[in-house]
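And then subunit A:
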Amino acid sequence: MIIFLKAGGELRTKLNPDVDYYTRRVETERGQTLRDILTGIGINPAFVAFAYKDDKVVRLDHVPVDGDVITLQPPVSGG
Partner candidate 1 sequence: MRIKVNRDKCTGCRLCLQICAIEHFNEINPKKAALRIEAKFPDPGKYRPFVCTLCGKCAEVCPEEAISRADSGAYIVDRDKCTNCGVCVPPCPVGVVFQHPDHDYVIICDFCMLCTELCNTGAIVKWEKAASLEAKGV
Partner candidate 2 sequence: MLSDEEKQRYSRQMLIPGWDQERLKQATVLIVGLGGLGCASTLYLAAAGIGRLRLCDGDTVGRSDLNRQTLYSESSIGLFKVDEAGRRIARLNPSIVVEKFKVFVDSQNAGKLAEGCQVIVDGLDNLESRFVLNKESFRQRIPFVYGAVHGWLGYAGVFYAPQTACLACLMHPDIVSRDRVPVAGITPGLIGLIQASEVIKWILGRDTSLLGRLLIYDGTDLSFEIISVGKNPACPVCARA
């Protein structure tokens, strides 16, 4: 199945987007958690503060379905 990952801030470079400036098209098999998928494409989940799908936060153990668009956000700690 196909899912689309977007990323904000610094994560964009790590994600190396292909669809557009933010988005990467990822081919995975069903049943994988977001965490598995991230490790699969070489992104250390520890660098992802949180992720969200249609305006709702989803945990890393969330299992995406075909066509999902999920945005990853980096930790932001500055003040």
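Selection criteria: all candidates are chains of the complex that A comes from, given by their letters.
We take it that contacts are C-beta pairs under 8 Å (C-beta built on N, C-alpha and C of every residue); 3 or more make two chains touch, one makes a residue touch a chain; residues count from 1.
Just so it is clear, the model here is predicted, and its values are computed rather than measured.
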Answering which of 1 or 2 touches subunit A in this complex, the right candidate is 2
Interfacial residue positions of subunit A with respect to candidate 2 in the complex = 8-10, 44, 46-50, 52, 55-57, 59, 73-79
